[in-house]
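A single structure is presented below for examination.
What you see is the complex with one protein chain gone and the rest in place.
Labels run A, B and C following the written order; every chain starts at residue 1.
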Amino acid sequence: MSETLSSPLSPAAGDGPAAPAPLTLSMQGALNRALGEVLEDNPKALIFGEDVGRLGGVFRITDGLQARFGAERVFDTPLAESGILGMSVGLAMAGFHPIPEVQFDGFAYPAVNQIVSQIGRMNYRSRGALPMPVTLRVPSFGGIRAPELHGESLESLFVHVPGLKVVSPADPHQAYHLLRLAGSMPDPVIFMEPKARYWQKGPVDPADAGALEGARIARPGRHLTLIAWGAMVARCLQVAELAAEDGIEVEVLDLRWLSPIDADGLAESVSRTRRAVVVHEAPRSSGLGAEIAALVTERCFNTLKAPVERVTGFDVPYPSGDLEDEYIPNIDRILFGIQRVLEHRRG
Amino acid sequence: MSETLSSPLSPAAGDGPAAPAPLTLSMQGALNRALGEVLEDNPKALIFGEDVGRLGGVFRITDGLQARFGAERVFDTPLAESGILGMSVGLAMAGFHPIPEVQFDGFAYPAVNQIVSQIGRMNYRSRGALPMPVTLRVPSFGGIRAPELHGESLESLFVHVPGLKVVSPADPHQAYHLLRLAGSMPDPVIFMEPKARYWQKGPVDPADAGALEGARIARPGRHLTLIAWGAMVARCLQVAELAAEDGIEVEVLDLRWLSPIDADGLAESVSRTRRAVVVHEAPRSSGLGAEIAALVTERCFNTLKAPVERVTGFDVPYPSGDLEDEYIPNIDRILFGIQRVLEHRRG
Amino acid sequence: MESPTPADPSELEELYRLLAAVRQLDTAAVRWQRQGIIPGYAPLLGQEAAQVGSGYAVDPTRDFLFPTYRELGVARAVGVDMVEYMATHKATWHGGLYNPATTHFAPIQAVVGGSVLHAVGWAHGQKLAGPGEDGYNVAVSYFGDGASSQGDVHEAMNFAAVMKAPVIFFVQNNGWAISVPTERQVAGGSVAARAAGYGMPSLSVDGNDVTAVLEATRQALAHCRDGGGPILIEARTYRLGPHSTSDDPGRYRSLDEEQAARRSDPLAACEALLRTRFGTPDSFFAGALAAGEAEAEAVRQGLEGLAPRPGSEMFDFVFQQPTPALKAQAAAWRTESEHV
Partner (left out) sequence: MESPTPADPSELEELYRLLAAVRQLDTAAVRWQRQGIIPGYAPLLGQEAAQVGSGYAVDPTRDFLFPTYRELGVARAVGVDMVEYMATHKATWHGGLYNPATTHFAPIQAVVGGSVLHAVGWAHGQKLAGPGEDGYNVAVSYFGDGASSQGDVHEAMNFAAVMKAPVIFFVQNNGWAISVPTERQVAGGSVAARAAGYGMPSLSVDGNDVTAVLEATRQALAHCRDGGGPILIEARTYRLGPHSTSDDPGRYRSLDEEQAARRSDPLAACEALLRTRFGTPDSFFAGALAAGEAEAEAVRQGLEGLAPRPGSEMFDFVFQQPTPALKAQAAAWRTESEHV
């Protein structure tokens, strides 16, 4: 048996250490595992935020980490988001790799000044002398019937800020590998966790990350590209399943990196399918869907059969639980969007 | 002489009060005049912020108003932007019309939480019981060789926030009338003043506002629509002048209202010219140019001859004075953009 | 501050009735969450005296109250409709369905520290409007030990003290901000100790003693009405229940600690005072608790009957003057989601 053909999962293959077997984990479990490994790999990595220590975070993403790594490396801060992010700047200047958590998306707003004016700019301001390896975890997006300001989608704000990188995983495998990657990067990364997917289980292969740069084709298709990230990827996969029953082969593109956006990957897909729909929870106006529509149109203008359709949240505050299914793009609305694109006739 | 033909400027015409004569004012003067009249018209209107009282603001926009209206209606606050905006919420709840100033664009960041989570949401949260007539003045954009964070363009952030209206004037006449209008509106308005244009003079006709809704054709043209706001409008008018020398008739659209965007006005212009370039100072990614490109493409897909071109700031922190002319779209870069659109060939 | 003993039982009986109603409503709400009637709730168990004592002192026809997400007791004391209040916890409408302009009870606030500056702004508005015959109207800002760490709270105290705004900062120090105990949260150990740094008076009070809280709040109101500017009250109490119905306090504190705290139950304290001072009979307490139970049951029925708000309201309340763009979105929503 040639070495290149041997299964990477077989402990007998090669003479490196035994590759861990693929696991079934919830996204919460995958993130927790990734954080543990980041802390193991890098003694300078620190986790802190509100209730991340003894409690393990309100979503238990840091569960058990304080017990394992000690209260110096995993610690609770007072209740102040600007404080948490501002402190991250100083810790990074002191050579640490801060991994702060903001408890919910909407509580990143009090920290916007430190994120935009300081974290995003310090490497530039200092001409590279003060790198900001800050991995900011933000439980994000809606869908869990939570109180006000616990269901915000801040990606458009973050993507517009120079000096930040932004990523959002769609499933446990992605979550595990993207967080391990983000946690080792020398630049600030906003890690947007789709909280509605925390408890969904899926396979995680720790040994085989696959490519982690750029977008990812979550399902191939010929007739139309459906572009999404975070929790909307799973919904788009459902939609693709339904559309397939009508013979429409939808390609689902999981964007993953929201900044920088994988413009080449987008263009590659849409140049094949010639039609695109982008789906997000955030309000429509100046949402990331606009950037994607603009990018795709710039690159694929001559091949596009219809304008890029945006199926998004409305330009209204994220509503209370009773109305959130009216607000978040649902299967019907995505199907309507697909239909509009398919039916568009060049004038 | 029939009454309809009599000049509105002639004091003899009609029997109403004498219409004031058109004036020549700087934008600073026009804004100052508008604020005085807003305070005169509405005894509940209050101006406050850092140094807006005795000093009259670092840009003198509130010059003389404390002397005229007293230190109860025009007052200095302690140095805290979240405080200024948070206090505005309470004053609005108490029946006042707050007109706070944030001293420079970049210092709106510390107030983002109060702007997004409170000012933009209180009317909604209270089901209309607590309107938020807050007119937030923000000296905005770059071009004056100022220190760091004194040259930010925050429109994309603001436009994405439900519950806010956003407007930016391009010249003294617009500044005067739009501020009078904004200062009388029952909803929160972010009023973005192009500080690079504060000292440019121009005609102001207090008696004839013209239409104040939606966008405004600043210069008509047939071959291409150049879309801009704030300080970029003047630059685009220069570009149109130059292009005219080459026989290219550029229509310059002054967007004015950034939220809500006048999608009909945009589509009307571009459906005639079939080509569009949008210009802004803010970084490109997820800038307002993306929204405009997406909107225009959605509405004019079948008539567009080329993808909407974006000529914008780069995805870098707003640089120091020595480099700002490299960063802000200059005449060359706008002309290159126009050229790309004109030369685009359908595949 | 010392707890004063009232001269006649009627006020104390009224306070006990309020405490009992709040206790019953609050414990019922936890039950409703377990029964699936509401998706979540933040219990105030243990904080009844701090909330009832302060709310009772305030005049909601002229003063204005700014709650957090845990002020059911205050809301009840100032007469907010309990179904409209609970609507926020039923996920019907963020902030509740009651009218904050008429009740003078601001919408329920989900942002920790988010409304403290609003109280200061409202209070400054009263200063600008000038005092009435009986002095200034007063804003009462409720927040917790955790909230005291937020920058906004500092800005609010400094603004208020510089402007001499008639506002009471009413801090319920309940020992915890979710899993973080006060000693890891509030440097120096006391929020009241911060007041002196702003040249502002403060009162530190046993938050489990309803008459002490009432008296402190009355003193503070008098101070504000007189134009004395802001004042801070720190009511020392304890959150006996979980942070919210999805919290698990067993992860961060011991049963021993909880049990010890239970010994200073605010209802028991009020009951003891009534019994020893006025010889109030068993029947009174049983009656108050039964009335509270009946009230809770009525609220339950109200909540179960509370239909979701129509989706069109998502669009209706964004602005006073709706925009064409939003109208178009509402129309698209109607077509695609309501299929009309």
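Keep in mind that, in the parts below, a residue touches a chain if its C-beta (ideal position, glycine included) is under 8 Å from a C-beta of that chain, and two chains touch if they have at least 3 such contacts.
Computed from a predicted structure; not experimentally measured.
Displayed chains that the missing chain touches over the full complex: A, B, C (touch as defined at the top). Which of A:88, A:135 or A:153 touches the hidden chain is settled by the complete complex: it is A:88. Listed residues B:158, B:191, B:257 or B:327: the one in touch with the omitted chain is B:327. Although one chain is not displayed, subunit C still touches it through residues 149-155, 157-158, 160-162, 184-189, 193-200.
In the full complex, subunit A contacts the hidden chain through residues 46, 72, 77-78, 80, 82-83, 85-96, 98, 113-114, 117-118, 122-131, 133, 162-163, 165, 185-187, 260-261, 263-264. Mapped onto subunit B, the footprint of the missing chain covers residues 50-51, 53-56, 58, 76, 78-80, 82-83, 106-107, 110, 145-150, 284-285, 314-317, 319-323, 326-327, 330, 332-333, 336.
Convention: only the chains that are shown with their structure count from here on.
In this assembly, C is the chain whose CA centroid lies farthest from the centroid of subunit B.
Separating the centre of subunit A from that of subunit C, both taken as means of CA atoms, is a distance of 37 Å. Rounded to whole angstrom units, the spacing between the C-alpha centres of subunit B and subunit C is 41.
Separation between the centroids of subunit A and subunit B, computed from CA atoms only, is 34 Å.
Counting partner chains per residue, subunit C has residues 93-95, 111, 151-152, 313, 318, 325-326 touching two or more of them. Residues of subunit A in contact with two or more other chains: 82, 106, 110, 148-149, 285, 314-317.
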